[in-house]
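Scroll down for the structure; my scribbles are underneath it.
Note that one protein chain of the assembly has been removed; the remaining protein chains are unaltered in position.
Take a look at chain A:
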């Protein structure tokens, strides 16, 4: 077997020197010692380091002579095989011995010295993923910087640099703060939805909670539930956690638990703000008397279990200036000043019914709605006007007019009545059927013409009309004022239940008489306001189980917080404000007019 040993060296100038020699033997020895076939003067090489032997199958066996291994194709081994056709590379110190088979069958061993790779550390760095990805630090800076800039600095700067404008209750002014939509914790409620892009309309100053003053700037006329001191005293004590939170929040300028925003929480989604829960009311009202010992309000917490009896407002004495509220559990006797037996009018077979059947405007027995009509809010009823509701039967016609119609007595003021009655006596006489007229100065328009009325008219004078048994006293109570005959003023409150509201619209499937005992009431002194028990037939507290008949009813079904007699409704939104204010006590229609007429 022949080995071609080719040594490649470089001169100092870099010129390549190639020396070839051929060795005819079965194996080769490699080492530092001069006796080796291949002598490598390198301290890293052993004296006798490696030997190469040919195997019968033509492959070369490479084995370490001592214990120190050698590099074979980059791997450190102590023995290995080289397939001469493919070749192999032996590394010993700085020498690289490339073993291959030449075309003439000899095995060539080419020896080169390699320069120690100084950049090896850099090559190994390539194993790290960091060589392929942007550095963690730069990515961190970019992310954090973008977040700080866009989501913090831009909104803060544009908030601080804006020109504050006055709030517009329609909410159509666009906001000036940029990028603060990213701060919103949720959509605003339906009514506030137009303010979605105008955060600063409510969040006026930096680091200041939403102030009541800001709410009131649009929600003018919102009533207080009670005076602030009373509210605070009536509240149950807060839990330790809540108390601590409020103490910290208030020390930082947040308005206390009685501020608007502590109940009207926003950013809960684009929904109608939910009515207050029963617990919201009962927290204070279930045992209000233990904290507000002087309160006249009875405790309440569940309509079905603990709710005081209704106390409707009514006039307790004739001609009283103000209505009073019924004492709990009493049977009120209403002194409205009217005589009006509901049963007579509602008896389907009675005289009133017969009369109504005969009249084209009615055509059937009287019904409640013939006299009582709902107000637009479907809560109250409009004032019953004598001319509209009663006059079809209780006629005010006093005679014929020249034009062929009827003259009527004016109703409502005794003075007007007196004038109209006086005119009946001096009205023009009917023209005789023939064409004859009185002669000379006795003719109509003459100096001596007189209107001679029929004797019967002289009986219908004011005195008779107002006297007991007179025409006015069919419905009114006779009275005397300043020694002259008069009638008792009619007093009816506009609203019987003043601290809650009852939607008649919601109960239109019911008959009126299911709740109001009008068909059996014999006198106007009966107050036909139903009691608590009749409501409880269907309405129980919020925790009641809903059935076909039972309606679980929270406080908010009948009571509003800010104005007890009011009710917020989306329909009412068109004519703001939301709340219909409570009618001022005493300013009831008929009584008020009469009392103002008095000197």
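The working rule: a residue touches a chain if its C-beta (ideal position, glycine included) is under 8 Å from a C-beta of that chain, and two chains touch if they have at least 3 such contacts; residues count from 1.
Definition applied: contacts and distances are computed from a predicted model.
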Worksheet item: What protein name does the UniProt record of the undisplayed chain give, "Ferric reductase like transmembrane component", "Peptide/nickel transport system substrate-binding protein", "Ring-1,2-phenylacetyl-CoA epoxidase subunit PaaB" or "Protein kinase domain-containing protein"?
Response: "Ferric reductase like transmembrane component"
Practice prompt. Sort through A:242, A:505 or A:537 and give me the one touching the missing partner chain.
Written response: A:242
Fill in: Listed residues A:14, A:41 or A:74, member touching the removed chain
A:74
Worksheet, complete the sentence: Across A:34, A:123 or A:403, the one contacting the chain not displayed is A:123
Item to complete: Check each of A:4, A:68, A:94 or A:156 against the chain that is not shown and name the one that touches it.
Response: A:156
Practice prompt. Out of A:55, A:136, A:296 or A:349, point to the residue that touches the absent chain in the complete complex.
Written response: A:136
Discussion item. Even though one chain is hidden, which residues of chain A still touch it in the full complex?
Written reply: 71, 73-76, 83, 85-89, 91, 96, 98, 100, 103, 110, 120, 123-124, 126-133, 136, 139-145, 147-148, 151-152, 155-156, 159, 180-186, 199, 203, 206-210, 239, 241-242, 244-245, 254, 263, 265, 268
